[in-house]
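First the structure, which I've put down as structure tokens, then a few questions once you've had a look.
For this depiction, one protein chain was excluded, whereas all remaining protein chains were kept in their positions.
Note that the chains take the letters A and B in the order they are written out, and that residue 1 is the start of every chain.
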Amino acid sequence: MNVAVFILFGLLCLGGALNLLLQRHPINSALSLIVVMSSLAVLYLLLGAEFLALAQIIVYSGAIMVLFVFVIMLLNAGEEERTHGSRAAYLAGIPGVLALFTVLASTFLTLRISFGGTRLGSFLVRTGDLSRVLFRDLLLPFEVTSVLILVAILGAVVLARKES
Amino acid sequence: MRASPESFGSGNDTHVNILIFVLLSLLKVAVVTVIFLTAVAYTVLLERKLVGRIQNRWGPSRVGPFGLLQPLADGLKLFLKEDLMPTAVFRPLFILAPIIALSCALISIGVIPFGENIRWHGVDMFQIADVNIGLLVILGVTSIGVYGIALSGWSSNNKYSLLGSLRSSAQMVSYELALGLSVIGVVLRTGSLRLRDIVNVQNTHGILSWNFFGGFQFVAFFIYLCAAFAETNRTPFDLPEAESELTAGYHTEYSSMKFAMFFMAEYANMITVGCVATVLFLGGWSSPFGNLIPAVGGPVVQALLPVFWFVLKVFCFLFLYIWVRGTLPRFRYDQLMGFGWKYLLPIAIVNVLATSLALAFHG
Partner (left out) sequence: MTVPIVWYLILSAALFCIGVCGFLIKRNIITIFMSIELMLNAVNLSFVTFANHWHQVSGQIFVFFVMVVAAAEAAVGLAIIIALFRSRNTLNVDRIDLMKL
């Protein structure tokens, strides 16, 4: 059953990602990306990261993608048009990406015996364990990220303000 | 305890047959869904009657005794109405948006414990899914519910709908922060995100151990209340969907079943928020008398009595919701956003600070 869930949500991830590429209107790409992120959350649950799975849904699908959808709705720029730059990107980009994928996949496949397998429940990180490491050993990076978020809020407010 | 496909149940050592687990879960889901949908229909009636009484009139009283068959008449009317789909709408999203809204309203009920941890064949009978992170599931589903509204306005291809849905989505996203922060005090007192643990901590001394009283989370409760009003788009925060503003906002173009789904989603959200507030702040299924009343009646009565207390508390919460709706005027949009960001959020943060200081000093 573990394998079935992985295959289902893995295919959803890949399908959503390919749909992101193939759709022309950005709103459809955004919805495909939401599908990818929600499927990734299920995969995190399979890998025992329960807090991260919900954080993925709350932060990524529920906040960041809402922001993307807002901007697409507000700017309302319509469908994408084919312009001159895309031809070169197709000719050089796609073979390069395929080469990258081949290198990565072959590296992983040569190590497949030593990596072994995982099953649901073989490793579960409870929220308490995660927070103990986060707030004791890594307290300084945590506080720095709060400053980072403050800077990002200020930056976003200033950049998106109308010229008055 | 190592989890394996044959053993389920967090914190419990029994091994459950997977087939029995699946069948009993399906049974629980069916029963809860039927009861929940009936409750949604009768909440609409409750609201109409209560708001009617507040406004010194009867409310629906013709269909059936005391108007009790009114939801049936309403359902029939909405079902039989013509399902208009304007030609300029973006069809896939137009149909998907009410589905998302209603699904997200119904999913959260799956993690809420209605009664004590009574097991039958090893399966918890009063909670559908006992997950370690139940509270986060509720917050996550609330976050996804924003899409139902955002996409409905966009797909309607109508500037009033778009503006209404953008306002409503911005409001929901802003008040989600205050909602999330207000429950942190409860989590600090409990030490766990699991909803059964949260209720068990409040079960010790009757009403005094509830998070509202003994846990001193009354500020958090009021923040949660305000944030919940805004999340469910209810008065006084219902500007995005009020009929006199923006021609009914994001559900202008919807008719018949799709409108019924939005309508049901709003009341289902109300009930879900009431259930969550009961579990977090009002002691869930624990009786207010605690151990003062001796346990009378057989095991069946003892099993159903906590469910009775739970339903009573949710009913009181819904009464409060409808009472506020009938009494208060609505906020203007800039007042609404200012209130969420400039008042609720700082107060919620101060509440978290105060709760953690109190727990650090008193143990």
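Heads up, the rule we're going with is that contacts are C-beta pairs under 8 Å (C-beta built on N, C-alpha and C of every residue); 3 or more make two chains touch, one makes a residue touch a chain.
Model, not experiment: these values are computed from the prediction.
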item: Shown chains touched by the chain that is not drawn here; value: A
item: Absent chain, residues of subunit A that touch it; value: 1-3, 6, 10, 13-14, 17-18, 20-21, 26, 29-30, 33, 36-37, 40, 43-44, 46-49, 51-52, 55-56, 59-60, 63-64, 67-68, 71-72, 74-75, 77, 80-86, 89-90, 92-94, 96-98, 100-101, 104-105, 108-109, 111-112, 115-119, 122-123, 125, 129-130, 133-134, 138, 141, 145, 148-149, 151-153, 155-160, 162-163
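Convention: only the chains that are shown with their structure count from here on.
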item: Touching residues on subunit A, where the partner in the complex is subunit B; value: 1-2, 27, 31, 34, 50-51, 54-55, 57-58, 61-63, 66, 69-70, 73-74, 120-121, 124, 126-128
item: Complex interface listing, subunit B residues touching subunit A; value: 2-5, 93, 131-133, 136-137, 139-140, 142-144, 146-147, 150-151, 153-154, 162, 166, 169-170, 173, 176, 191-193
